[in-house]
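A single protein chain has been omitted from the complex, and every remaining protein chain is retained in its original position.
Letters A, B and C name the chains as they come in the text, with residue numbers starting at 1 for each one.
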């Protein structure tokens, strides 16, 4: 059985496990105060060219989204997101559980445009009754998006401008950030992201770590963020578990290097799909490929390949998703191609 | 520097890291559906003699407490706890963050007695105005307690009877459960706990794991518990991280075996303290030792040993805590003793 | 200045104030246990032909919506509503503040169709990942809707069938229910509503009361609803304030009788608008009239009439709302017509 169902089906990059073993019996302080956390933070600051960034490590994407959003928002504020945003549909209402509304707006290929956000904010503040409504208090975007698409540097910058104008923070969910940074189609660097956003996270779970996301506040973290993540049950006693992983991933550019594999394998697959006449739902430049399959073909393929059902396309077709990752073997791609 | 500050300052038991490496490139389903999670659950069910138990793995203690409590309680209910209960003072209000009150009651050496609980419940229901009050919806105890003390089998059974009478669940926080089970002073087994409680957890973070707690529902889990832990940001994508650890800890009785080390080393330390005339705040039979030190002695000791400040005892004395663990070396104990 | 801005700009129907005076010095128990509350409940049960209905009185619409929704929903559930639903846009996120998502669906003239709901529920349960999503736990509709439109008996019945099939309650927000019941265009009676829904409320604030909404649970109220409304700060000490008002409104059919005035005055206004060639945004059969005005005309009119800005229609036109009420004088209508 070939496995293209998601990008978190393996363990960790071997270098991480090696470091776990090397450091295992060192006695270290808890809660992220150990030297591996400190070292990882320094390396991430350097990679972001952001020497004053405050950085925290959390365990997973939904946790990180809820922690960041609930830390920034005032009680009467909600978070703007594309209707396709992960927080809007696939996190079991984690944001609402903290008391805040997700203000969902129309998207294009999973992306939220600065114009859409600006219009919403203008309309909101020009409505005389806006005191009876949820104040927009943050903009959430994902990069890559849930459709694998990427913002351009200009688009990010435009979003940053709107946010700045209305004095609300811009939050970039980078659960798959490595795959965005490694995509040759992108002109966006880690430094660009650090410059344009008020907070973002560098996803580890889907890019080589066992678990873990590095939350970066390029300007300033909300006061008492540590207490707030404790309050949400998101503070690991052995912070080293996350520190060691990110310290490894940000040594010798490992994070970016291993991300490239996902792009290369995805590109080979996409090329084969096109060559064989398959239609792609969307031309994603990262590690998620959305293909429209005839239902009969889909069923046949499911005998030997695991992939994600995405949505019904029409009466005879279904959109499915193939995901590659840092760990995908090119040989697996070739076997998949031979089955198409 | 000797390190007795807590029981989570090392990494994981080496057998766990070994298994991480062995299983690393296996492609496994996410969210706790992998075969290591399934196997770990089977082994825990066997250890609990509870073949129908439902089991979930979470990452840390505060997270587990908040998830379990908020899953069981109805909206108008609070959780009864000793005033010294971890949820009442040291979890940053994580329970209240989910909307529920901690109904704190007096303790004895960190323990909550069945009588105290019964009196509270009787008084509550005989108060004509109780519809204007928080309904008691669960009893929370920790075993070992925050003072390292242990419930007897009879005490647990009495608490279970009160809970059963008032139809509210009994929840046992076992963050340090291994050290309770391994204490020769205790007559309580894992099976006793499974029989007496409605939910409890087997602590991994403090007993050999990198992170992880195994939540056991001996009778029945609340409906849609998986969705609720997702909603609280507590669902790891790579559930294998927790499954592999507990599968290892519950192979060949490893969990109990490594727990014994904490008891043996703590016992040696206690004996030495007594011999040297130190007063213990409490006679804890597990891995936490609370000693009353003269302030001058405390300062001197702090030059070469890390321990926890607990509380001011009087003008000249302070209570401090020494913690041992699965990883404490007997040689470290001897060096500490030589400094006392 | 003529005043058509809303339907809550006057005090109460004079019969209510008269009763306040008559009963003022009677010493009565608090929290809704007084005899006026009991009498009002009996009268409402009779009007609903629902002898076992449980009834509670609350103070306002947003409060009632939040109280009812948060009382019914399980922690992992959200409430389905039309995107135009009052709870979705104009209640400052009161539902989300209780931890629940509003699952907004497309509407037609402010109405949610049974088909739309059924499709959503089918799609939700056929999605393999629905455990990672917010469970739909209730359907919210308003009648009249925010656009003044009305469900037919068949439409209500169809919605009830879908809800019944999926075992989720149907909640009808009747903030303006009197105006719906009094509309000759409607075939829906109070008894129909009691039969089709699991909970609904009879709006008082907009229909003759100083404040107050009567929440009716035709089958059964959620357990400990009183405690939950106390918990939300919605329990009035002097429950008589609400009981006396509803007892008066449900004596001699007063509620329905005074509602008719809003319909008659609105009808006269609509007829005049049509005659004078104005376009209506929607053909509402109740007390809210949405007219498309040229901007110049709108500005001129605003000199002598207060009305609500609704939304920009196009570059030169704006949609505004005129509302009539139980207290609108026909003479005021005629003066307004003369200004059009």
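In this text, a contact is a pair of C-beta atoms (placed from the backbone, for glycine too) under 8 Å apart; a residue touches a chain by one contact, two chains touch by 3 or more.
Just so we're clear, the structure is a prediction, and the values are computed from it rather than from any experiment.
From the set B:108, B:132 or B:335, the residue in touch with the chain omitted from the display is B:132, counting the whole complex. When the omitted chain is restored, the residue from C:8, C:171 or C:217 that touches it is C:8. For the chain missing from the display, the contacting residue among A:18, A:35, A:132 or A:268 is A:132, taking the whole complex into account.
Residue positions on chain A in contact with the hidden chain: 70-71, 74-76, 99, 131-133, 135, 223-224, 226-228, 230-231, in rising order. The missing chain lies against chain B, touching residues 75-76, 78, 89-93, 96-102, 104, 128-129, 131-134, 309.
Across the interface with the omitted chain, chain C contributes residues 3, 5-6, 8-12, 14, 17, 20-21, 23-30, 59-67, 91-94, 97, 205-206, 210-211, 227-228, 230-238, 240-241, 327.
Assume only the chains that are shown with their structure count from here on.
With chains reduced to the mean position of their C-alpha atoms, the one farthest from chain C is B. Centroids built from CA atoms put chain B at 33 Å from chain A.
Chain centres here are Cα averages; for chain B and chain C they lie 50 Å apart. For the pair chain A and chain C, the distance between C-alpha centroids works out to 41 Å. Chain contacts: chain C has residues 75-76, 99, 131-133 touching two or more partner chains.
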